[in-house]
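As you look at this complex, bear in mind that one protein chain is not there, while each of the others sits in place.
Chain IDs A and B follow the sequence of writing; residue 1 opens each chain.
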Amino acid sequence: MAFEYEKYLRMDKIPHLWCPGCGIGVVLKAMLRSVENMGWDKNDIAFVSGIGCTSRAPGYIDCNTLHTTHGRALSFATGIKLAQPAKHVVVFSGDGDATAIGGNHFIHACRRNIDITLVVVNNNTYGMTGGQHSPTTPIGYKASTTIYGNIDPTFDICLLAKAAGASYVARATVNKGKMLEKYITKGFEHKGFSVIVATANCHTQFGRKNKMSDPISARKWIESREIPIDKARNMKALELNDKIITGEFISEEPEQTYWENYNHPIHEYTEAYQRIREKAQAQDKH
Amino acid sequence: MKTDHYEARFAGVGGQGVILAGKILAYGMVSFEECRAIETPTYTAQVRGGATKVDVVIDKNHIEYPRTENLDFFLCLHQKSFNIYFKEIKSDAIVVVDPNLTPSIPEKITQKLVLVDLIDIAKKQMGKTLYAAVIAVGIFAGMTKVIKESNIQKAVLDKAPKGTEIENLKAVKLGLELGKKALRSKDAIVKLTVEDAFIPPNADK
Partner (left out) sequence: MKKSVRFYSGAELVGKAAIDAGCRFFGGYPITPSSEIAEYMSVEMPKVNGTYIQMEDEIGAMGSIIGASLTGAKVLTATSGPGFSLKQENIGYAYMAEVPCVICNVMRGGPSTGLPTALAQADIMQAKWGTHGDHPVIALTPAYLEEIYELTIKAFNFAEIYRMPIMLLLDEVIAHLSAAIELPKKEMLVIKDRRKPTVPPEKYFPYDTAYGDVPPMANFFEGYRYHVTGLSHDKTGFPTTDPDLVQADQERHLRKVKANINNIIDYEYYQMKDAEVIVFAYGSTARAARVAVDNARKLGIKVGMMRFRVIWPLPETEILKLCSKAKAIIIPEMNMGQLSDVIERYAADRTKILRINHVGGVPIHPTDICNVIKEAI
């Protein structure tokens, strides 16, 4: 039986604003399927986003949805999650939104390991504003602001997330919707901060300037660069240059004995804060 | 309190505890003397080792202007803060300094000057320099009579950390005796050393 996306969508807001063939739709579908996999009640989910093409997604989802300022979605989401730790908070962001203007919130959300799932759609460009170069535009590629070729080195969002302390990090491309769904579902299940990077095509902006202006050629470009993480482990750094490594980068559940063994680096933030409340209240009585 | 309005400043460097001296005084005035008091510590980026002070404005009535204008009392435990905070002081005010830490005082000082080896006294009589602040509060009370001897002792006891009551009470009493001695002295410049610092047996009478 076909999946009923309508169940999770605000159908009166469709058609969406994304270009035909845009990769964001694949990611949105994978995310809605993951919600279904979890069996979550729509009333218990907040979808939060910043600014950009990707950040328009929450508007189409029939949940509590919050479209915030550029780059700041994670900070709003942190407030929501801390105020209502039992609810599910999912942030939907783009590469520019999450790693440029929102870079500070990104690394610190990772560091806190707060139980939020962040889905970053990486299309290597600022689509909505006209295809300027982003922190993930590969060197040598063109953008509306790098017509002579980009010289800015890129971030690997997954490695950045892992280094900053996120406890579940995975990447899949929009060519593999099922894999994306699997990782997003795992991110939802995971207790802690999860980052799922979805490598997506923006043929309209990024593609047009780099000789792949239709969805098929843009996705083929992605496919040609994909290396599964197991294979990548046996490859040299130089061979991995320009490649998209897919798979799970880290998957660590928080240590339940955090309070007894407070040196353990992994604890989920809202749970740790609950211990702070208990400690403060016990001292107060005393 | 005999006058309606009184202004005091305790100055030193961070870590000497002068801020605590101001807190004890303000607390004592409000709790036991039916007065109002506003206590304003310095606010600088430096905490340890930097010039620091606390101003206490005391009034029988509501205090409108919260800052000091004319200081009646100035106690200083470091040259660094003396140079910065020796200002707004009445010509007939009381100025108390530790001469070992504040060697350079203006020659033509009009105020009553008390040179007290405060740190030395704290070290020798109390075993720890950190009691200097509480001794200072005692000197203030003994000299100025702004707060009753019994009341400053109560204030010190209320503010002393648990388990240090006996030592703090001794420190404030030492200060009271030093203050009273300075008050009795007719000299323009009063000098007090560790020899002057003792509590007579009938001190509480």
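The working rule: a residue touches a chain if its C-beta (ideal position, glycine included) is under 8 Å from a C-beta of that chain, and two chains touch if they have at least 3 such contacts.
Given the structure is predicted, the values throughout are model-derived calculations rather than measurements.
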Hidden partner chain, touching residue among A:Ser34, A:Thr68, A:Ser93 or A:Asn123: A:Thr68
Option touching the unshown chain, where A:Lys7, A:Lys178, A:Arg233 or A:Lys279 are the choices: A:Lys279
Hidden partner chain, residues of subunit A it touches: 10, 13, 42-44, 46, 48, 58-59, 62-69, 72, 74-84, 87, 104-105, 107-108, 273, 276-277, 279-281, 284
In subunit B, positions touching the absent partner: 23, 26-27, 30-32, 36-41, 43-45, 63-67, 69, 154
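As a convention for this text, only the chains that are shown with their structure count from here on.
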Inter-chain centre distance, subunit A versus subunit B - centres from mean C-alpha coordinates, in Å: 61
